[in-house]
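One chain of protein is taken out of this complex; the other chains stay put.
Order as written gives the chain letters A and B; numbering starts at 1 within each chain.
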Amino acid sequence: MGVKLLLEKAHVEGIRTYEVYRREGGYRAAEKALKTMSPDDVVEEVKKSGLRGRGGAGFPTGLKWSFLAKPEGIPRHLVCNADESEPGTFKDRYLMEYIPHLLIEGLIISSYALGSNNTYIYIRGEYAWIVDILEQAIQEAKNNGWLGKNILSTGFDCEIYVQRGAGAYICGEETALLESLEGKRGNPRIKPPFPAVQGLWNRPTVVNNVETLSAVVPIINITGEEYAKIGVGRSTGTKLISACGNINKPGVYEIDMTISVEEFIYSDEWCGGIKNGKRLKACIPGGSSVPILPANLLLKTAKGETRYMNYESLNDGGFVSGSMMGSGGFIVLDEDQCIVKHTATLAHFYRHESCGQCSPCREGTSWMDKIFQRLESGKGKMSDIDLLWHIQFNIDGNTICPLGDAAAWPVAAAIRHFRDEFEWHITHAEEAQKRNYGLAHYADPLPIVQ
Amino acid sequence: MAVQFSQEKMNKVQEIIARYPEGKQKSALLPVLHLAQEEFGGWLSVETMDYVASLLNLLPIEVYEVATFYTMYNTKPVGKYVFEVCQTGPCMIEGSHEIIDYIKEKLGIGVGETTQDGLFTLKTVECLGACGYAPMMQLGKHYKEHLTKEKIDAIIEECRKNATINN
Partner (left out) sequence: MAEEIKQEAPKKFKVTIDNISIEVPPGTTILNAARMIGGDIVPPTMCYYTPLKESGGKCRTCLVEVSKGSDKDPRPMPKLVASCRTTVMDGMEVKNITSERALHARQGVVEFLLINHPLDCPICDQAGECDLQDLSYGHGEEGSRLDFPKRTFTKHDLGPYIQLHMTRCIMCYRCVFAADQLTEKREHGVLDRGYHSEIATYIEKALTNDFIGNVIDVCPVGALTDKTFRFKNRVWFTRPEDAHRDCDKCCGKVTLWKRGDEVLRVTARKDQWNEVQTYEDGTVGWICNECRFEKKNTSDWIIEGPTKVSRHSVKSVNHYINMLKPKETIPEVMGRNPKLLLDIHSVSEVNDPSIHLSKINGPATSKTFNKLIENKE
């Protein structure tokens, strides 16, 4: 069993309620932070922990906090990004649904550190029942003196509000989220200015993911230094992975980032191996935006070294032969899955979720989607593969926000690693409607790539 | 249906507005639209949107812009029960397309259509964050996960039963 910092108590009977959460040691960290530490101490502690943003980008949280502008007389805000929408990712939902007080406690500590008296949780609109769970938890925290005016007689005031989105993946991008929270269309802002200077209602704002803010609780409890000892290198602490696809045990797992990808997939402690005794074909290890990897490159790096479940190792080889930790949405595809079809659903997803503000994303995502539909309907042309490649290349890096990149990368990686499958789709149009290309040379176990 | 919140809902609106700093009541737009959609027949008519605009002191176009941006707001009438089936990658590999086809066959409607009795609408949606429990769909406030044909049958049956009781 690995270390568990977030989910340790997630399955204690009644942990959703304040009484049980408190009995199990909850709000100890909030008490410690508010009573014995200054806001700057908390920031310092988070810096020491090496905690990196768990939403996808992996930016050091302490550093992000230290960028927050503190002009005299202007309120600052902390906003919790609970707009979890990246295909393959359902870890924040798990945290909020099972152990909501952990997030609330994390928010109280973080609000204290950043000086946010009004903190907002922006949650995706579809998680409607979780809004009730969170509001209940907030009410309980308030009733017990953890929120409101003059918390623990420290003079610190804090309120937390839950704001529901209404169906838009783009609102997971922090500036689109802020626009949405201001009651507008979720169009990402053009940066600079960054939210740390001009965020919500033009006030200095920090936006952090649910898991990131929850992780602040164990950091305060065990100290940043101890937290940093867990994991490896710059991948400190624990990370939630939501595993799905063709595995025996889909679900949310907490790992300490020292285990290998192979262990994660095949061990009974985690995914429990590939379902129905099939073989592993490919995997998208960090949410739909990150590059897909064929089994051989997933388990071992191009250099033949074991690949581990952490930021650095998953990125080994860059985008040529590696991928990314991303949001921790781990999608496993077995030998029966068709890469073209799977990528087509993702192309459709990004087309559907593009806000339409900037031309490369608005036009490019829809063009790619149309080409994928053509490939899927058996009318593809050989030139479509290069065309897809060119379109994704022209989108990548040229858009206002990272959605353009997120739409481009899966297509690029699918073509890079599975070009022969695309070609087969075109040359065997009829057959491709009935069966998939199969394993070819991607399966595990496999000869190691050069 | 006259478009006018009850006193109870009006209090809720005021409570929502109070979450934001003075003059930032536009922030209440998304929550109030959710509330309006629930109250006024499951969709947002022009009348409803204009009403929300007047409540929050916004221009009507600001409300139309927002309502058409987010997929959860229906700008056309929908059935009493809306089946929103996820079709993105992880659900697709677990057979969401078969589920969609089954619902189509069972209800005799296509995607985006409503049954003649006004009970059911079928929609396809993009990833709802339940990839480990695929295939899945949203029905009202809740998720229905690990869908099978049998489960769909049971859900439809239950909806029909509830509809009769409520009538």
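The working rule: contacts are C-beta pairs under 8 Å (C-beta built on N, C-alpha and C of every residue); 3 or more make two chains touch, one makes a residue touch a chain.
This is a predicted model, so every value here is computed, not measured.
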* To do: From the touch rule at the top of the page, work out which displayed chains the omitted chain touches.
  => A, B
* Of the residues A:Arg124, A:Arg164 or A:Arg185, which one touches the chain left out of the display? -> A:Arg185
* Structure fact -> Contact with the hidden chain, among A:Gly106, A:Gly364 or A:Pro410, goes to A:Gly364
* Structure fact -> The listed residue (A:Gly115, A:Gly272, A:Gly317 or A:Gly356) that touches the chain absent from the view is A:Gly356
* Spell out the interface residues on chain A facing the chain that's missing from view. => 168, 185, 190, 351-360, 362-367, 370, 387, 390, 393-395, 397-400
* Hidden partner interface residues of chain B, rising order -> 46, 59-62, 64-65, 68-69
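Heads up, the rule we're going with is that only the chains that are shown with their structure count from here on.
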* To do: Please report how many Å separate the Cα centroid of chain A from that of chain B, as a whole number.
  => 25
* **Residues of chain B defined as touching chain A within the complex** => 19, 21, 24, 26-31, 33-34, 56, 58, 62, 65-66, 69-73, 87-90, 92-93, 125-134, 138, 141-143
* Asked: Across the complex, what residues on chain A touch chain B?
  -> 75, 84-90, 93, 118, 120, 124-129, 159, 161, 163-169, 180-186, 201, 242-246, 250-252, 284, 288, 329, 331, 333, 337, 341-342, 345-346, 348-349, 352-353, 355
